[in-house]
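Apart from one protein chain that is not included, each protein chain of the complex appears where it belongs.
Here the chain labels run A, B and C in written order, and each chain numbers its own residues starting at 1.
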């Protein structure tokens, strides 16, 4: 192994592990889904290769690209969604890991073209307000630079609604599926698991009570009980 | 191990085991949920620590607190829901164990702000009548002493409806999730498993027949077939 | 082992195995559910004991009773539903095994007080027409001889609709749950698995298309492709 390979061996291993956790959590079918992590010091991204089976994936299959998408390490094509990841990393400097899945219930909300509404404290523990659904892409955005535009429409939606990507670490793309993120690949996957759970609960809740919404005070309480300077949940204080 | 540690080693082991049964029964995700048990002789509660992974939890992680929430044993913070448990133990002297989860379908009913209706004999075997959903907490109750007030609103709801906490060993909190209880930690978890099952069935039942309710006579028959002096179910007579 | 114990050792073993298959197929929670088989030569029934854990159940726990419910073998109480089994065996001489579960989706239909409608060929392969939901029991039928009356209301429903219990080997009890049967305990459990699957599919189907019913010709074709003198499915010809 040359020095360049050694340089990124740790991030590639973390990204491999995070990708392999997707089938373990029941978030993906076959080769679907992908996780990446960014090395902000060197401005490189380690990401899953496109269309490779999780069962046989090794650390050498993980591709390292720069922020223009040029391959720095690895012999396989990176995920076809690489340009989406790059745009999100460029726009959201606070985030360090991204995951894309077609997890069932989050995808149901995306296909319905609707925000995943904040309906309970499970949601509020992780997401401060609705998980936004983007507008549909235009035919032109689909035709040219589709994956890049998928990132841009997420960014546009958060900016238009003045949503902090740290407080709402996920968005769903109309007609498509969710992207989640976090401070690293592990946290992004963690958020993807929670997203699927709250999406499932929201579907059932709305079938019982179509008009219900979470109290704003309860959303504040649960979110800030776990996040920020006054957090008191867990052992981290 | 000093004598004080030995004193509570059995209750801590039982509480550990009961907590570890939550992921086994599919009731929790990540570190969510918590089980406690009370030692009525010494007025101490053993409870899960806050935000610790089930995979690595050991008996030493279980925290022993008194009824004011002071830590008597253990080096970790107790569950952030400890004050809720304390209020329930103080108000309901008949109960010995409490469990809190965000189990999927019970939480769906809580998020919908609706009682889990008694719709069948499965429900009636364990719960004598609807499982009550509390009123929403007021902004003031959320702002100050939130976890204590969560317990108080459960107590208020049962008292207002004159519900015996032994006959209906669960309540759901509007916008939040269920609490269950029993004579000890094992029975509380047992009731939490049944709660999730009856919540799931109730959701499907109401989608087929929005107005259906269980006959009162059937509720009486099944509940008293298993509980009280005339019970004849099982081997305990 | 004395000769009387040897006499029923085979049927008790079959009934044990059939009961243990219930949790394997995901049809029961905790100690719920029970399977029996009848020995028509000696007019005795082997049945699960009441309220015993599946994990620890042994062949010696299986209870042998006569058609009046008197215990011939075994030291435990038989299932509290024994009288229901007895009535069904007395009324339906063609059947040799019975299973009772609270399997989720069949119970949802029972709680809704509705027949499980014949909506597809999966249903028609096993059940010739709707799976009938009984009328609610009267307060008097619930108060006295409840379990016996549960059997009688199933028999009444089949007779009223002129349903052959061999062609429709299941019924659901209003507000309660299903009973299934077959030529022996294994076939009864097999039918209980299929019942749960068709109940699940029927719930989803009706949510998409509230008025749909299966063509009578398709019901005939699939049922008689597998049953009766012109059957050509499988290897049994």
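What we mean here is this: contacts are C-beta pairs under 8 Å (C-beta built on N, C-alpha and C of every residue); 3 or more make two chains touch, one makes a residue touch a chain.
These numbers come from a predicted model, not from an experiment.
Taking every chain of the complex into account, the absent chain touches A, C. When the missing chain is restored to the complex, the residue among C:65, C:119, C:137 or C:185 that touches it is C:119.
Taking the complete complex into account, residues 29-32, 49-52, 76-77, 80, 102, 104-105, 107-114, 136-137, 139, 142-143, 146, 175-177, 203, 206-207 of subunit A touch the chain not shown.
The set of subunit C residues touching the chain not shown comprises 119-122, 190, 193-194, 197, 200-202, 204-205, 207-209, 212, 214-215, 217-218, 220-221, 225, 232-237.
In the analysis below, only the chains that are shown with their structure count from here on.
In terms of inter-chain touching, the protein chains here are arranged end to end in an open line.
Rounded to a whole number, the gap between the C-alpha centres of subunit B and subunit C is 33 angstrom.
Residue positions of subunit B touching 2 or more other chains: 207.
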